[in-house]
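The other protein chains are all here in position, but one chain of the complex has been omitted.
Now for chain A:
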């Protein structure tokens, strides 16, 4: 049997590191639950989505395009587009974790932007153990599920979210997240191409096609703006 001399200190480190993002996720979770409840999802459905999907950006986007009848294919496609970044994130982190295949298949189920970034930072000075990653991930996951469930329960009692501007909070959250990806004029071009295309498609074709159309326009802009590599 493998011995883990740093088991408890690694778990403690993980929980300590994830405390700040966990606190930041409280109002976002409450808001998600409230906005989802406002779109007609039950508290059970909100809790199930947060527990199984556990991806704030994709969940807010899903609620934005949620309608009746439920557009399952559009929701799945939107989720795929928004979470494609996970492929790069997990590819990068997989090279830095000190645990095996089975533990990876379990542990990477709770990878989010925040705990991924913390693990990448820790990997600069120490191997990322399953105790560190798992403790951090479990706390962050429970936190998200709890606060979004509570938001669904008390959100229904609060009435329409427009009264508090809560319907705009996730737009503001996304603007804040987009800002973290801005690295130069290239990113601004991507944002302009995506935003203008999405707004036009939403106006003249309708939801949810604006998500795919805007995303493709932004990605195409980045591809075309990047310097053409010379043949080797």
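One rule holds in what follows: a contact is a pair of C-beta atoms (placed from the backbone, for glycine too) under 8 Å apart; a residue touches a chain by one contact, two chains touch by 3 or more; residues count from 1.
Throughout what follows, contacts and distances are computed from a predicted model.
Peer 1: Name the chain not shown, per its UniProt record: "NitT/TauT family transport system ATP-binding protein", "M67 family metallopeptidase", "Ubiquinol-cytochrome c reductase iron-sulfur subunit" or "AzlD family protein"?
Peer 2: Protein name of the absent chain (UniProt record): "AzlD family protein".
Peer 1: In the full complex, which residues of chain A touch the absent chain?
Peer 2: Looking at chain A, the ones touching the missing chain are residues 24, 27-28, 41-45, 48-49, 52-55, 57-62, 64, 69-72, 75-76, 78-95, 101, 104-105, 108-109, 111, 164-166, 168-179, 181-182, 186-187, 190-191, 193-199, 202-203, 207, 210-229.
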